[in-house]
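This view holds just a subset of the chains, kept in their places.
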């Protein structure tokens, strides 16, 4: 399993450039919004957490659709499917590797973007924390979509469509927890704990669904 | 160890490809599948490897007399048309990954990567990225993958495509060694593999007017 | 012992596509007839019932909005059940069932969305707000479309069915969200009032046409669903017979 | 009661009518064409094995 994790990481670094394209896209998104909102710093800092979250969400989608497809194309998937180790576990490890390669860099880059958006330190911290906790959920849901996309030769967009509706709760709780950290009356903990719960939930459901789809789509 | 296939049939798309195939193999046996293009050889191998669900029937291995039957896939190496190696990683990285990921099946040990490279006749280029190799060299290293992790059953789909005469001989030797150690081999092929007293199963393809879709 | 075996044979008899076609042929005219009658009665009641003191005649929209909204969720539930059928028993009829249901569900959802906004404009003063109920219904609509697109993008029907089954099941989380969104988040939308603990909160005056319309919509759904399933079965038979013809021609 | 929001009500009913009408129409048309294709295949002698008339000499 560790072997699989390391291999996927190595592949992501060596061939995908995954991390960087994600971060760059993320930055592009965040850089463009101020053009829309205008130079109103107050407003910017208000919508900051939302924008950072949306950017992270969209950046994760890039490249997610190839999670299993690359393995299918060169025949590796066949062998992964044959093993005695539960397929769910294999999928889970692949998700972890993908998250490490493309989700984690976003989390690390987010404080920088928070500065761009003129957010307070507390808000930046909150966004980073919620992203750290919430972004794996996006990968896990995405894995289910990617498993479906294996049967489609170019599933890219379709995957995102199938995935995005499910991601909505993650976004809602992530953003509201970030706001709650800054605004006084609202407590931070409830939405944050909800976010944790969602991530744990999808950490189970996502790989399960992906494994089911993979088993059912091999040919 | 015995491998038992019982009344296997399979569909591709909506069509039945073969029906009622049963056979039993035991340690040291080899079976060669032959038949014209499109007759269902690859399909049968994928059913055995658990990659396609059989329409009816089962395929199981029994490790020892009285042991619990297990699905064939858990005891098998499958070498398909594609080599299951990443072009971006070096040969060593690829082989090390499969060795660690697949692991050994009870009752055997995989061999060292360098040693396996020796055995397929390609010493000294394991540090190259896999994508830098010629078609035949790639295929040879895909064979080396069978050696680094032990699995008693080898399921091979046209293993010698792209191999030169030299490699054909090497390959036949590998199979014989594997059989001598109690392994089982099932291979689909269009060329003679040069195996001693192998059983053979000739696929003829289904009679088309017997086709019946599921609905 | 003998009882259960009889039951299983009956169930499997129903699940045989050919029997299904025969059954559909005999049931469909009746269902269509009853549906038409119910619609006539329901429409009569809804046009003759007096308006609400608060909402005016716009309650009339309720008689189509609410049944359509219910049906949009029920259709998805039917699909989810069929999805289990295709994953667990791999039954071809289950495959056909959820494939055939998706477009119908999409239409009902679209009706709920449109009538809802047409009701929202006079009541809330806006066509659309991004609140939880409305958005989750919109998401449901997108999921229907996504499933239709997925089915169209794959041409091996049984594989397509199994893969979309997985998605249908995953997407099922949306249904409770739609249902309970009004309770979990405070929104503009009405909370459930027809089916509620301790009796309905709606005047019997409005309840009658609403229930009749709801039954009519439900019957309409099943009629269309059976017809669409029949069409789909025919479509697959045609496809396989064409393939067979081609192969026989090829053999000479 | 006045028909204060007649526009919205009628639009709602008309839209519903059109959408459901289209759905019904499409389903009927689809069935019609499928049935015709089946007929054509039938005429050209291609049938399901189960629907094929038993020939003499066929195993029972």
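We call the chains A, B, C and D, going by the order they appear; numbering starts again at 1 in every chain.
Just so it is clear, a contact is a pair of C-beta atoms (placed from the backbone, for glycine too) under 8 Å apart; a residue touches a chain by one contact, two chains touch by 3 or more.
No experiment lies behind these values; they were computed from the predicted model shown.
Please express the complete complex as a composition formula over the shown chain labels.
Full-assembly copy numbers, per this file: A x2, B x2, C x1, D x1.
In this text, only the chains that are shown with their structure count from here on.
What are the mutual neighbours of subunit B and subunit D in this structure?
C
On a C-alpha centroid basis, what's the spacing between subunit A and subunit B, in Å?
37
Go ahead and note the Å separation of the Cα centroids belonging to subunit A and subunit D.
Centre separation, subunit A to subunit D: 43 Å.
For subunit C, which residues are shared contacts with two or more other chains?
Within subunit C, the residues that touch at least two other chains are 156, 237, 241, 244, 248.
Hunt down the residues of subunit A that sit against at least two other chains at once, touch-wise.
In subunit A, 219 touch at least two other chains.
Can you list the subunit D residues touching subunit C in their complex?
Within the complex, subunit D contacts subunit C at residues 1-6, 8-9, 11-13, 15-16, 19-20, 22-24, 27-28, 30-31, 34-35, 37-38, 41, 44, 46-48, 50.
Once bound in the complex, which stretches of subunit B touch subunit A?
12, 46, 49-52, 73-74, 76, 78, 80-89, 93, 96-98, 100-102
Could you please specify the touching residues of subunit C with respect to subunit B in the complex?
So the residues of subunit C touching subunit B come out as 17, 92, 96, 156-158, 233, 236-237, 239-241, 243-244, 247-248, 251.
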